[in-house]
Structures are given as C-alpha cells and as structure tokens.
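With one protein chain removed, the remaining protein chains of the complex are shown where they sit.
Chain nomenclature is as follows: A and B, assigned in order of appearance, with residue numbering initiated at 1 for each chain independently.
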Amino acid sequence: MPNYQLLNDLSKIKGTSGDESLIANFLHNYISKRISEFKVIPDIYYGEEFHDCLLLKFGNPQTAVFAHIDTIGFMVRYNNQLIPIGGPEAETGYILEGEDDLGPIRCKLIENDGALYHDFPRAIARGTRLSFANPWTIDEDFISGPYLDNKLGIYNALELCETIENGWIVFSTYEEHGGGSLPYLLHFIQQTAPIKHALISDITWVTDGVQHHEGVVISIRDRHIPRKKFIDRIIALAKESGIPFQLEVEANGSSDGREIQFSPYLIDWCFIGAPEDHVHSPHEKVSLKDLETMTAMYQYLVRHL
Amino acid sequence: MPNYQLLNDLSKIKGTSGDESLIANFLHNYISKRISEFKVIPDIYYGEEFHDCLLLKFGNPQTAVFAHIDTIGFMVRYNNQLIPIGGPEAETGYILEGEDDLGPIRCKLIENDGALYHDFPRAIARGTRLSFANPWTIDEDFISGPYLDNKLGIYNALELCETIENGWIVFSTYEEHGGGSLPYLLHFIQQTAPIKHALISDITWVTDGVQHHEGVVISIRDRHIPRKKFIDRIIALAKESGIPFQLEVEANGSSDGREIQFSPYLIDWCFIGAPEDHVHSPHEKVSLKDLETMTAMYQYLVRHL
Partner (left out) sequence: MPNYQLLNDLSKIKGTSGDESLIANFLHNYISKRISEFKVIPDIYYGEEFHDCLLLKFGNPQTAVFAHIDTIGFMVRYNNQLIPIGGPEAETGYILEGEDDLGPIRCKLIENDGALYHDFPRAIARGTRLSFANPWTIDEDFISGPYLDNKLGIYNALELCETIENGWIVFSTYEEHGGGSLPYLLHFIQQTAPIKHALISDITWVTDGVQHHEGVVISIRDRHIPRKKFIDRIIALAKESGIPFQLEVEANGSSDGREIQFSPYLIDWCFIGAPEDHVHSPHEKVSLKDLETMTAMYQYLVRHL
C-alpha cells in the first residue's frame, strides 16, 4: 500500500527548474524526521554549498540512485507572454498558479499558434514562475495529476531510504531544463565515496510497447544508449527478482542518465521507473501497481548490484 | 564619458572564434601598460599554456567576470563558397575583409537561398576567415558597427580592471561558436582561487521588453535558467545601487553562462549587459547610456556580492 501521506505532501510543493529550494527544504525536513527509523543512518549533504541539491550516503556505496526534484512550468515574459520551463504541454484553459511581490496568482493559460499567454487581470512581474494548479487524485488503480514526473521518482527514492544499506541517494536539480547539477554531484560523489553504477529514479512514457499495470519499466535506451553489458546485468537481476517489469526501447527522451553518460567518470547507468500517460500535462497518470513494482525493484537491485 | 581611445582601438581588431590571438595579444599589451594605475595589481595568466585566453586575479576573489573575445564571421570553403562562424547575419552586399597567403582580401558577401558566396576575383585559400569590414560610428547617443558583441563586453571588463579590488576578470574564447574555453578556465579558477559567482559581461538584444536608453540589462533567463536565489540577490543589489537597469526574460540565446551551468562546479551566474539591435550584423547599435550603466553596475555588483 502506498504511503498516502507522503504522496499528499509531495503533491503540494511547487518547484520549477532553477527554483528548487522549497522541495529541497521539504526533503531535508522529511529525512530529518524519518532518519532514526532508517535501517542505516546516512551522511547528509545539504545546504548553500550544495545549492538546492541534497545527497545521502548510506554505508559503502557502489551504486547511486538519482531523483530529480524540479518540474516543468512557465515563466512570465512581457505583455502577458509566457515562455516554457522545460517542455510542458500547453493547452488553452490549463490553470496556472504562482506568486509575485503583489501576491498570489491564479490564471488560465492561453495557447495561440504556439505563442503562450496568461489571462491574469494585472501585469505579473517579469520572471515569475507558474505551475499547473490541479490537485492529485488517487483511486484504487491510478494516481493522477501534474508533476508525477518526478514526484513519484522522489517518492521512490524516499521509500528506498528506509531500508537501503549501501548506496547514495541523490536529489538533483534542473533536469527538466537541460540539466546542470549532475556534473557537480558526480564530481562530489566520486571524490567522497565513488560509485560504479547509477539508477535513474524517474517516470517514463506509456507507448505502443509499454502499458499501464505491466510493471516498472527498465529502459534499454532513450535518446542515449547505456552500455549493453550493464543493461544485460540489470535485466538478468530483474528476472531473478520475480518482480514484474517491462523493457523500453525509445529513440527520444532523456534523463539525468545523459549527464552521467557524458561525465568524466565511467559510471554505468540505467533508467528505471513507472510509465505515465499525458506526460508533462496537468493530468499525468501512473498505475499504482507500476509504482509499487518500481519501489520493489529498486530495493532488489540496490541490494544485488 | 566613454574611453573613446579604447573603443577605437578595440574596433580595429579582428578575431573570429578559434583565431583570437590578435585580440588576446592586444589585451595583454593594454593591461601591461595600464596595470600600474590599477587600484589593485592583479596576477596575470597568459601565454601558450592558456591558448588565446587571458585571466586576471585581483585580491581574494569570490566573483569572476567573463568577457568573450571572439566574434562571428565567415570561413572560405570551396568554389567561392562561405560558411558561417557562429551565427552571423548574412545579406548580399555586406563588405567582408580578411587575408590569405596571397595578400589582403576585401569582397562582397552574396546570399542566395541560404547559400553564401564571396565575389573576390581570385580564389581565396581554403579556411580563410572573413569579418565585417565596416568601421564604428559614435555619436552623442549611440555607438554602432560590427562586433559591439562582444567588444563592449571586453571594454566593460577593462574599465572594471581599474578599480576592482577582489575578483577574477577572464577573457574567454570560442563563445560565438559553441564555446569550449570555459571548462578549462573554470577548472583553472577553481584550482587557483575558487569563486561562488560569475557575471557574464556580454551584449544582449533590444526586444519588445528591452529598450535602448533604459539601462543595463539583467537577464533573468535566456535559453538557460540561472538559479532563482542568485538572480533575486542580483536584482536586490541592483535596486540598492540606484543605477538604471532592465529585466530580460528570453526563451532563446545563450552565453558563457551556459558552460558555467553545465560545469562540475556549483557557481551561480548571471548575464548582465547593454542591449543592441541589428545583432550579429555590420550595424550593431548600442546606447551609450546603457553602456555607461553597464560599467557602473559591474563596479557596484563586484564590490557588493
């Protein structure tokens, strides 16, 4: 059964790329409260020196799990114009929320031939960030709402904190808008307690080869191609685990794995996460069963890699 | 009042991306002559070990100012064809200059359905670099001519040398053609005297939200998004300073800030510069008032960050 309280808390926090301080602060508070219950007490790396990232080192790591904490959204330009942060779906009528010096903002998105506007009655300060306003809904089969990508990846990483014995759990920033925190995080990890493997705790796509309720997705590739030897090993372990999973093969899409691929360290990586449909819209939708197999698979892999 | 002599000298030096040795040499000579008048004598890093870059370390730095020294232009291919260096405007009739083993070259650019040619009567050696030939004009309100981007960013950095007490001033290469010097420069800086902040001394765009004569531009974002916490601090300092400034929010465009964002160091960055119109053409145009507020803002920020 999912941790409804944690899901509920995560659903309420806004944090577009470059503005992750609220979610980082939430994570720090949550971990501080839970830490005494963790099987292994981790070292915590957090604070201005780490910008809005947070790292946990459990035991003697060989593997790191990365969950990005930023979301897509919109930024106010001039004359009611909006420009995207990351790659949001943009349909007229979507409800957006934010805040500037004059107070809270709630408005509608207007899409006109690719150009984006808001309909707020007053001017909004330049650079103000707006996010989808919709609340989440959870029924017996599905969770839906905005920013399941990557609130559920964060959820998975937090659940893993409870039982992990050896490994890094890393909360990264900027992933939705081209990245930028991984180069530092990898540098810090390799200086502090180096790893050989990385798992990307993120949400992927329902497609013609990947369906709801069929289990967590192990991605053989997206726009980038992890090393075959490592993927073969992950798939062999996944089969051993008995946990349902699906294999993904995509030509597009990217993740924090990209920056591991291009880092100056030879770290094997693999994207593993539940699939969603209505990606980057206010109506992202993930199967609870797929979420459950995601957390189970991470427990298994981190122990056996 | 601007330093007309320095502007005049800067206007005369050609240096497309990858061929910055003349401008680097000019900077080294200029700094060598002026250095005894500087408030603080910097350490100078220059020479073959630094390729065509130049770094100055003043006092105990927390902040670095980056000014790229390369320009856009054209390279001769085969059969009178030209290909771009960076992203130049290309209109038939623009006058280009350069030199190959057979002597100096002055010719016209011909644009035909996206393909570019020169009209020089003889073949030009493969790989020869051509630049816009136009001289600058300066009147009471405006400076105009080619390569204000980034000769004025260099000018601003050189003016700052006179009074800066603590900080790096860094002259980078290759910015117009995808970058490539920043990764080394940042590595060197962080090994030598590490920084927390970077200001990008470069020229931006007049748009529907940014006008001539309204003051230096502080960019909240371009294609890349600096960290909100840092931009908020810059804007707060800018307000304190009393110096006129404008806020920019753009979906496109990039600068040396990009390579800071993707570096393995957590360095906050912000692009601050005067706006121009007719970008990357032979007729770039910048308000003298905006240039003046640019130099004033850099003096203030480097002291107060």
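Criterion: contacts are C-beta pairs under 8 Å (C-beta built on N, C-alpha and C of every residue); 3 or more make two chains touch, one makes a residue touch a chain.
The shown structure was predicted, so the numbers you read here are calculated from the model rather than taken from an experiment.
Undergrad: Of the residues A:28, A:126 or A:221, I need the one that contacts the missing chain.
TA: The missing chain is touched by A:221.
Undergrad: Would you write out the residues of chain A that touch the absent chain, in ascending order?
TA: 207-209, 220-221, 224-229, 231, 247-251, 261-266, 268
Undergrad: Which chain B residues would touch the chain omitted from the figure, given the whole complex?
TA: Residues in contact with the chain left out: 17-19, 21, 49-52, 75-79, 83-85, 126-127, 129, 174, 177-181, 183-184, 186-187, 264.
Heads up, the rule we're going with is that only the chains that are shown with their structure count from here on.
Undergrad: How big is the rotation relating chain A to chain B when the fit is done on Cα atoms? Please round to the nearest 5 degrees.
TA: About 120 degrees, rounded to the nearest 5.
Undergrad: Calculate how many whole Å lie between the centre of chain A and the centre of chain B, each centre taken as the average of the chain's C-alpha atoms.
TA: From the centre of chain A to the centre of chain B is 36 Å.
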